[in-house]
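Missing here is one protein chain; the remaining ones are kept as they sit in the complex.
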Amino acid sequence: MTAAVWRKQRALRAASGNSLGRDAWRRLAANKAAMGSLAVLGAITLAVIIGPWLSPYDYFSQDYDAIWQAPSLANGHWFGTDQVGRDLLARTLAGGRISLMVGIVTTLVSLVIGVSYGAVAGFVGGKTDALMMRAVDILYSLPFMFFVILLVVFFGRNLFLLFAAIGAVSWLDMARIVRGQTLAIKSQPYIEAARMAGAGTTRIIARHVVPNLAGIVVVYVTLTIPQVILFESFLSYLGLGVQPPATSWGALINDGTGEMSIAPWLVLIPSVFLAVTLFCFNFIGDGLRDALDPKDR
Amino acid sequence: MLAFTLKRLAGVVPTLFILLTATFLLVHLAPGSPLDGDRPMPAEIRANLEAKYHLNEPLIQQYGRYLLNIAQLDFGASYQYKDTSVNDLIATGFPVSLAVGGFSLLFALVIGIPLGIIAAVRQNKIADYLAMGGSLAGISVPNFVLGPLMILAFAVYNDWLPAGGLGGWQNYVMPVLALGTMYLAYVTRLMRASTIEVLRSPFIRTARAKGLSEMRVFVVHVLPAALLPVVSFLGPGAAAVLTGSVVVEQIFGIPGLGRFFVTAALNRDYTLVLGITLFYGIIIILFNLVVDVLYGWLDPRVAYR
Partner (left out) sequence: MLLDVNNLTVDFTTHSGTVAAVQGVSFAVDTGEAVGIVGESGSGKSQSVLALMGLLPDNARVSGSARLAAGNEQGPIELIGAPARRLRSVRGARVAMIFQDPMTALNPHLRIGTQMTELLRRHLKTSRREATERAVAMLEAVRIPQAGQRLKAYPHQLSGGMRQRVMIAMALSCEPALLIADEPTTALDVTVQDEILETIAELRQQTRTALLLITHDLGVVAGQCARTVVMQHGGVVEQGTTEQIFTRPAAAYTRDLLAAIPRL
């Protein structure tokens, strides 16, 4: 997971300094792999949102008359059932809801933290900046996965803590990049002009610095969401993430691993959903990088 | 170079200090006492235990004691395994985790570096597309998906490899593949990107303009520069492999430190969780230090900045 952070840094660096103009969008639209991934991701998201309403089964009701049903269209359990007769389709969709929600909410939280922190550090500059960035460096070198598990152990397992813990460690890249951008933008003449006209620091950040970051933010979001999804699945797989009856893809894979030799679909189906989702995000992230930085092709 | 090394060494001190302080504060901010079990405890026994673990002392004194113990690399006793110290558990578990993690990283480097070079040299040809598509897939399949799938394929449906435990080299094959594949994918992509970048740089044109053989241009001029990003990946890469081994040990039932960690986390064995976090924290910080110095040694510009 730390490696994902690292890959993200490189992509962000490629994206920084390149604006998300019309050319970039056109290049992205011409990228079939990225567009296909976007479509698949849209379909998964839609299924996860409206699917549970359409499904005749819910994700927690047990049915001992229908345990270990293999996937089939005939019996109504398209993805089969588990060892207590719960419908796997309903569980996969419910799990996807949690996985995607954790991914999106946490990414937004970390985005807000990262942008504000980085913009403030870059804009204030001097000693404050040095100190703030030193703090980021230190946080970087801590073994954050172990830290999150430590948090979970000492403060108990709950979804909110999960958001907070993951969000608290994902903002670091954003802070760094935004600071760099802010420093670059700060020396532009129009900022000087705004300052001369008497605009306050906050106002300058909000009006001039933030809008210039659109390209990076898009890349950041595309690459952070899968990272957070992976992170949550990891914790849930270990039994330290979402707690029953709630479920997520990682938790489903964990449940399925135990029944693997009897009912392989229990591990295969959520695995495919998770892998395909991550694959799509990665493809879009790559496509965006190439669109913003075409010389890299 | 020496000055650079010393400076980096000094830079580690605040990081370690923050790691220690943060963990200490976390533990003491946590609701409830580590002694709160399932059953209420008679006051007398509780007082005894508190005295034993120094929980009755003022916070600052506890903090001092904590720092002192860690300075002596003493992580205390496990709450769960009553008579075993955390140090003993680390001593049994870490070599196992180190073997699994080390082999995985080695696997990723030994295959990923040549593969990335081939993809770069044959840019936009079939070999490149295969390597890039494959590595994107590799990045998208987490180890806790790959692991069970491999067990299914190689141990359940076919009886080719043992599903778990530790014995001969066969026991390492699946864990190393499960853990190493994602890093293999990273290293491949990284090596490709950096090789392409270096091949384009003016100093390579100078080397060619000197009439050097392609072999010499590649080995002396391209390779060292192209390897630098992979070297700086080693720091986060090693941290990631240690983290990943937590899951892989769980999947394959390997008695390593990662497995102890998860068991301790699930059983709320405070001292063991804390001890392993600290231990891994220190290991990762020190490893990053080594990588930093190595990088400075490989790239002369860094050390003089």
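We just call them A and B in the order they show up, numbering each chain from 1.
Definition applied: a residue touches a chain if its C-beta (ideal position, glycine included) is under 8 Å from a C-beta of that chain, and two chains touch if they have at least 3 such contacts.
No experiment lies behind these values; they were computed from the predicted model shown.
Although one chain is not drawn, the whole complex shows that of B:42, B:58, B:168 or B:211 it is B:211 that touches it. Which of B:48, B:201 or B:267 touches the hidden chain is settled by the complete complex: it is B:201.
Against the chain not shown here, subunit B presents residues 201-203, 205-214, 216, 220-221, 224-225, 298-301, 304.
What we mean here is this: only the chains that are shown with their structure count from here on.
Note on chain placement: the centre of subunit A and the centre of subunit B lie 22 Å apart, centres being C-alpha means.
Subunit B makes touch with subunit A in their complex at residues 14-15, 18-19, 22-23, 26-27, 30-31, 124, 136-137, 139-142, 144-145, 148-149, 151-152, 156, 182-183, 186, 189-190, 193, 196, 233, 236-237, 239-240, 242-244, 246-247, 250-251, 261-262, 264-266, 268, 270, 273-274, 276-277, 280-281, 284-285, 288.
In the complex of the two chains, the subunit A residues touching subunit B come out as 1-7, 10, 134, 137-138, 141-143, 145-147, 149-156, 226, 230, 233-234, 237-240, 250, 253-254, 256-257, 260-261, 264, 267-268, 271, 274-276, 278-279, 282-283, 286, 296-297.
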